[in-house]
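The block underneath contains the structure these notes are about, expressed in structure tokens.
For this depiction, one protein chain was excluded, whereas all remaining protein chains were kept in their positions.
Let's turn to subunit A:
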Amino acid sequence: MSATFLGMPAFPRNAARAVGDSQLRFNLRKATRTIRGRRAAMVGEVPGWEELRAAGRQIKDHTLRHLDRYLLQLEEAVARAGGRVHWAADADEANRIVAGLVEATGETSVVKVKSMATQEIGLNEALAARGITAYETDLAELIVQLGDDLPSHILVPAIHRNRAEIREIFREKMAEWGRPAPEDLTDEPRALAEAARLHLRERFLSTKVAVSGANFMIAETGTLVVLESEGNGRMCLTLPETLISVVGIEKLLPTWQDLEVFLQLLPRSSTGERMNPYTSTWTGASEGQEFHLVLLDNGRTRVLADEVGRQALRCIRCSACLNVCPVYERVGGHAYGSVYPGPIGAILTPQLRGTDSGASAPPGGMPASAAPAPGGRMPASATAVSRGRMPASATAVSRGRMPASATAVSRGRMPASATAELDASLPYASSLCGACYEVCPVAIDIPEVLVHLRAKAPHPRAERLAMRAAGWVLDRPVRLARAQRLSGRLRRFVPRRLPGPAAAWTDTRDIPDIPAESFRDWWDRTDGGTR
């Protein structure tokens, strides 16, 4: 992938632009509704779903609590089975390790299975900078890569594209990357899938190195697990001589038996199927293959240190929360400015990047009022970070294959200020309706974490003063009673719209009516309504 999320403006501005794109809204509405219905049907079929969900949550919490022990157990089991384990503290180190392993094979290209972790670390761009071309093989990732685009959904990265757009991308770009699209390509999904099959077939049969992620790692046995649909995963995991898997340290499960819970939770929550077409598991070096496992931290231990926020590490990347989110359905994934969009992205991105504490965020970040309402007014501070700040020298053009715009920048190398503003706005990219928590197969209380992150982020002076005043009034019943009587008397003078910066709040909301008399006063006057 050559495009980059870096330097994107804060969420409200992205959202305002996205909701103005009627094609995008149409595509998203159709797709999220379809998959929501499928998931509901498949989950409804399982009588013990809530018990399964509780088991999933508990196994993950247990693993995270003893992560050090299980990581060591995994390392030993993988080594025993003939694999090599590497540890990467951040994105740069993971990219260096993978590039070094590929170079050691003497190859200059790799095939890739769709992997969130490698997107997070910007692996493709880092490999390109060292003259290695990474070919995405998942159909949606191929669409994104050919279109010089960004993924907008965890499961269906090209969800923002419809069939006509995909046909154009294939016709224009496939030839640059390999076998061209057929002359008479139509926009039928079947024809487009067939074009992808032909385009990638020879590459699968001839490429010597593959890079993957994993859905699960089993500490007890050293087994890795990949769930997929198309068979591109099986191709990459099976045919190449060398397999390199980059996996976040939170993907561990203690025992092989634990898989029974997650192989029931994930497919039904994710694609809305009883089971996804293909699941591959392998332990160490299989069938003569050379196997490397790169264990990735890249901010995960920072998330783990937060008592409330650490539950985000339970995430199994099913994307059910995206599909039910009223905000995601309207703005799509790009507005979140990260490979992790939607509700889970809103809590994961700021924590992984370490911008959640506000330490590196600009003073007076997002006011609480800047909810992503259509046409909502932007606070003046949320201006776009200029793309000019990115190191322009870091462009990598590999043998003319990569579009010249390919900016090879790993997130870790960027100044924190480039993403701090966006990240500070993410916890507000929600109406706190709680639908995401309802559907989460590992019961991550996303609204709880959103509120927690909002509290941690810096607030404008005016807001802090207002909150302090409200605290003073609400602290004593006598003060509250006086304030209520006063506001009751002055209610005629309260404007429908608030002045100044506070207008951002009333632009999209009505000020509640102030009653002439408080409930307590009414009760005293009427003796509980009896007089």
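We take it that contacts are C-beta pairs under 8 Å (C-beta built on N, C-alpha and C of every residue); 3 or more make two chains touch, one makes a residue touch a chain; residues count from 1.
The rule is short, and it goes like this: contacts and distances are computed from a predicted model.
Set against the options "RNA polymerase sigma-70 factor", "Carbohydrate ABC transporter membrane protein 1 (CUT1 family)", "TIGR03915 family putative DNA repair protein" or "LUD domain-containing protein", the UniProt name belonging to the omitted chain is "LUD domain-containing protein".
The missing chain, though absent from the display, is touched by one residue of A:T283, A:Q351, A:S430 or A:Q484; that residue is A:T283.
Within the full complex, the residue among A:R25, A:H62 or A:R130 touching the omitted chain is A:H62.
Considering A:V19, A:L101, A:L146 or A:L263, the position touching the chain not shown turns out to be A:L263 (whole complex).
When the omitted chain is restored, the residue from A:A40, A:A79 or A:M275 that touches it is A:M275.
Across the interface with the omitted chain, subunit A contributes residues 27, 30-31, 34-35, 46, 48, 51-52, 54-55, 57-59, 61-62, 64-68, 71-72, 81, 87-89, 93, 137-140, 143, 156, 158-159, 162-163, 166, 189-190, 192-194, 196-197, 200-201, 204-206, 218, 221, 223, 229-232, 234-235, 238-239, 249, 254, 256-257, 259-261, 263-264, 271, 273-283, 286-287, 295, 297, 301-302, 304-305, 307, 310.
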